[in-house]
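With one protein chain removed, the remaining protein chains of the complex are shown where they sit.
Moving on, here comes subunit A:
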Amino acid sequence: MITDPPPATSGAPAATPAPSADPAPVLSVRDLTVTYRTDSGPVVAVERLSFDVAPGETLGIVGESGSGKSAATMAIMGLLPRNARAEGSVRLHGRELLDLSDRELRPIRGRQIAVVFQDALAALNPMMTIGAQVAEAVGVHDASQDRRALRERTVDLLDLVGIASPRERVDRYPHELSGGMRQRVMIAMAIANEPALLIADEPTTALDVTVQAQVLDVIERVQDRTHTSVLLITHDLGVVAGIADRVMVMYCGRKLEESPVDPLFHQPAHPYTTGLLGSLPRIDRRAERLVQIPGRPPLPSERPTGCPFQPRCAHAVPEICGAPDTPLLAVDATHTTACVRHHEIGSVKR
């Protein structure tokens, strides 16, 4: 769609190893567990999740609804609802975020970590002009700027994200702009303070396909300019193939596979990833029907011990896959999988 997944030549060796994670990651998440207290008992949304984001890197997090990707980001921002609790460690430039109070987090939010939401119309205040909202993103952290300087900065930002005639648009209300324009405004707000980390939570899901490509282009262009790291959350593998450097596949709150983009598409090392790739429409293959993964994700209360994917997995062997607390296995230096049988399954046919 955006760019096709690279054609898979099954069995081919992994492409050139991607640059390994920087020794000093921007964001470092270790054993992050997010638990919701509900009337029917605790629900684990994210389970012992660990990952790093290197400076300037784009990490794609892929997973379907309920896989815990949004809960993980909200935990990073310290914006979980009251009935949720995050344990583990989230470090930004080595500083632990989970221990900080709301007041201590405020200077970090929007200045060091910024978020682009999925639905820009819902995420923009309907009663404020877009210019006022972009200016607020700057002014919240820097009260020293006067009104005129703030307005100039706002116009520059709108220009940077590709909004034509920004000087006129700055006084428009969100409902007067198209979906793509609104998403650009969100991006302008997010990059206003040149954050170290930009979390893009399904930034293109609500947009037309043609506009999706433009918005991704804006994110890439901005990233080139500001060297921001991007955490791209999506369920769209096409988007990931387009702009991510590395990919993390999540399912039922757990990381199933993590790899640079090319090896993941060429040689998925987890049957779930294989299933996801198999369900994509391909323009280079003739297929009557798209392949789907049988079954549906288990409810949090019905998750099996061991691999969460085993009830739906064609390769599952209960004695092996049901073992609790299996560690992540290295496929190679940069590629890890949670599938204990990945060697036996081999490079799974797509």
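Keep this in mind: contacts are C-beta pairs under 8 Å (C-beta built on N, C-alpha and C of every residue); 3 or more make two chains touch, one makes a residue touch a chain; residues count from 1.
What we mean here is this: contacts and distances are computed from a predicted model.
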Chain not displayed: protein name in its UniProt record ("Surface layer protein", "L-lactate dehydrogenase, Fe-S oxidoreductase subunit YkgE", "Cysteine desulfurase" or "ABC transporter permease"): "ABC transporter permease"
Candidate in contact with the missing chain, chosen from A:45, A:84, A:157 or A:189: A:189
Candidates A:25, A:131 or A:162 - the one touching the absent chain: A:162
Residue in contact with the excluded chain [from A:77, A:280 or A:340]: A:77
Candidate in contact with the missing chain, chosen from A:141, A:221 or A:315: A:141
Those residues of subunit A which, in the complete complex, touch the missing chain: 77, 79, 82, 106-111, 114-115, 117, 119, 122-128, 136-137, 140-141, 162, 164-165, 168, 171, 173, 175-181, 186, 189, 192, 210-211, 214
